[in-house]
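Removed: one protein chain of the complex. Kept in place: all other protein chains.
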Amino acid sequence: MKNTHYARASRTKSNTTLLVRVGSEAFFVLLCALVVAAEPHDPSLVPNIFKPESTPADHIYGVALFVLTVTGAIFVTVFSLLVYAIVRYRAKPDDDAHEPAQVYGSNQIELAWTVIPVLIVVMLFLATARVIAQIQDAPPPPGTINVTAIGHQFWWEFRYPDLGVVTANELHVPVSDPADPTPTFLKLLSADTDHSFWVPRLAGKTDLIPNRINNTWIDPHHTGLYLGQCAQYCGTQHGLMLLRVYVDSRADFDAWVHAQAAPAIAASSDSNSEAGYGRKVFESTSCINCHAVKGTIADGRFGPDLTHLMSRKTIASGAADNSPENLKKWVQNPDSIKPGSLMPAMRLTEKDLDALTAYLLTLR
Amino acid sequence: MSSTTLTPPPIETPWILPSRGRVGMFCLIAAETAIFTIFVVAYVYYIGKSISGPTPREVLEIPIFNTICLLSSSLTIHLAISALRKGNRGAFTGLWALTIALGAIFLIGTGREWHHLIYEKGLTIQTNLFGTTYYSLVGLHAFHVTVGLFGLSLVLAFALLGWLQQEHAYRVDVLSLYWHFVDVVWIVVFTVVYLLGR
Partner (left out) sequence: MSSETIALTPHAVATPSLAERLHGWVTTVDHKRIGIMYIGFALIFLVIGGIEAVIMRMQLALPNNDFVSPQVFNRMFTMHGTTMIFFVAMPVLFGFGNYTVPLLIGARDMAFPRLNAFSFWLTVFGALLLYFSFVGGFGLYGAGNAPDVGWFAYAPLTSKVFSPGHSSDFWSLGLLVSGFGSIGTAVNLITTIACMRCPGMTLGKMPLFAWMNLVMGAMVISAISPLTAAQIMICLDRYTGAHFFDTQAGGSAVLWMHFFWIFGHPEVYVLIIPSFGFLSEIVPVFSRKPMFGYPVMVAATVSIGFISFTVWAHHMFTVGMSTYGNTFFVISTSIIAVPTGIKIFNWLGTMWGGKIQFRVPMLFCIAFLFQFLIAGLTGIMLGSAPFNWQLSGSYFVVAHFHYVIVGGILFATFGGFYYWFPKMTGKMLSETLGKWHFWLFFIGFHLTFDFMHIPGLLGMPRRVYTYEAGRGWETWNQIVSVGALFQGVAILIFVFNMAWSYWKGKDAGNDPWDAWTLEWTTTSPPPEYNFATIPTVYSRRPLWDVKHPEDPDWKYE
């Protein structure tokens, strides 16, 4: 004997159910559109993967559009069929109590919805495989700039072996003209744990893994600043291991290289200035164990190279602007800006701290 | 209302399904196989990648005697169970004890090999990648031999106490599946470590 008491409750609600369902989906789309307009930000700094500015990112964008189109078509088809099914075949209030026709299956239908997906899959695969090779196996042309990027907990070391430049966190590269390409090829290493180099508008991400050499490349089409950050959890301050890539005109880039390759324009420690005293503080405390300043006795490799510290816009891999106040704060207690960073708090006296900051400010 | 009694199609009689003990033991063996596979993969991956320290060729001696003992124990355990099936409890006890003895000889041999490697050749789990993968793989196997011997000894104790009957042959057979598995693993470990890896 069949229970019929439940059947009625469902019938009256089924139409409202449907309406609420379709209505809420529409609401979300609307919300989406409204929200996009509302947010204040400089759009060029948004690391949007759909605004590529370099060939690898362009190729990925192409694949992405193709995949989105195919999956979009699949979604629309199946979604419509599902909606149709739940509307057309819902139990109606004026129903008789008979069960519907009991259909067990259909070999033809099963074949159809096996073969078609297989074809779609083959299509997707072919489009994808081509681009993998295009990006991964691209040979470096003669004008290539070589950079070795070494990931640290929680900062980026950049070395330009052919140009004699060592810097940190802010990568400068020349803009690349398709007619005479000057891309930047990066060799990716790690000094400790896994990291990942991700600047969305310039390329997909590639990991930096200890005891392994990885490679990636970018050839930015336009000058400007491109933001990125570490994309593989590497420890406490993974969240603030930020990346800034400055794409300069060729002239600007060459000037930057020239300035960076030079030794430090540091205050002399013999001078009576505050900066000179600061240099003495720097060179007699443990600063030089971790930091290098080219042309002085400071030769540490554990922390960022400070030779041209003041040429950078930010400190602590983007966690704070490069200002005297922040420099003081950072040196005195890094945890106040980036809790969990591996630099110890120096706990200098006020006088030593001021002097040291004055010295750092001379490292242009 | 007419009620034509429809006759359903006949089902398979008698309704016999596989035995639980065997299926359960095969599942356990499958799981253990997966664990050993990972350790073997690690061993093979790291062949030749140690950056310092002794190499397999320098320090490993092929444990032929140990291997013969362990593999023979598969034969003796099989014979023991055949004896028990025929009701020959005396032969069973003797062959079972022999199996345990052969397994114990294998373990003692492994122990002596390790003593030699640690104290005379300077190879420990910390020494290099070879040391790490060697001790962990051979050690994991030796651990399984130990657990097996423990189980076998329990059965021996039951047999000596007179509690073991002919009808228990099935259960003892399930245990022997584990023992055969341990032997097959040794064949793989032996091949990978002492033949391929050197």
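A few comments on the model shown:
Each chain carries a letter (A and B) given by its place in the written order, and its residues are counted from 1.
Here is the rule we go by: a contact is a pair of C-beta atoms (placed from the backbone, for glycine too) under 8 Å apart; a residue touches a chain by one contact, two chains touch by 3 or more.
These figures come from a predicted structure and were not determined experimentally.
Taking every chain of the complex into account, the chain not shown here touches A, B. Touch with the chain that is not drawn comes from one residue among A:169, A:237 or A:296, which is A:237.
Contact between chain B and the unshown chain involves residues 3-6, 8-9, 11-12, 15, 17-20, 23-24, 27-28, 30-39, 42, 45-46, 49-51, 124-126, 128-129, 132-133, 136, 140. What chain A contributes to its contact with the hidden chain is residues 2-3, 6-7, 9-10, 13-14, 17, 20, 24, 28, 31-32, 35, 38-39, 41-43, 45-50, 57, 59-60, 63-64, 67-68, 70-71, 74-75, 78-79, 81-82, 85-86, 89-92, 95, 99-106, 109-110, 113-114, 117-118, 121, 124-125, 127-129, 131-133, 135-137, 153, 188, 192-194, 196, 198, 200, 203-207, 209-212, 214-215, 227-240, 242, 318, 339-340.
Note that only the chains that are shown with their structure count from here on.
Distance between chain A and chain B, defined via averaged C-alpha coordinates, is recorded as 50 Å.
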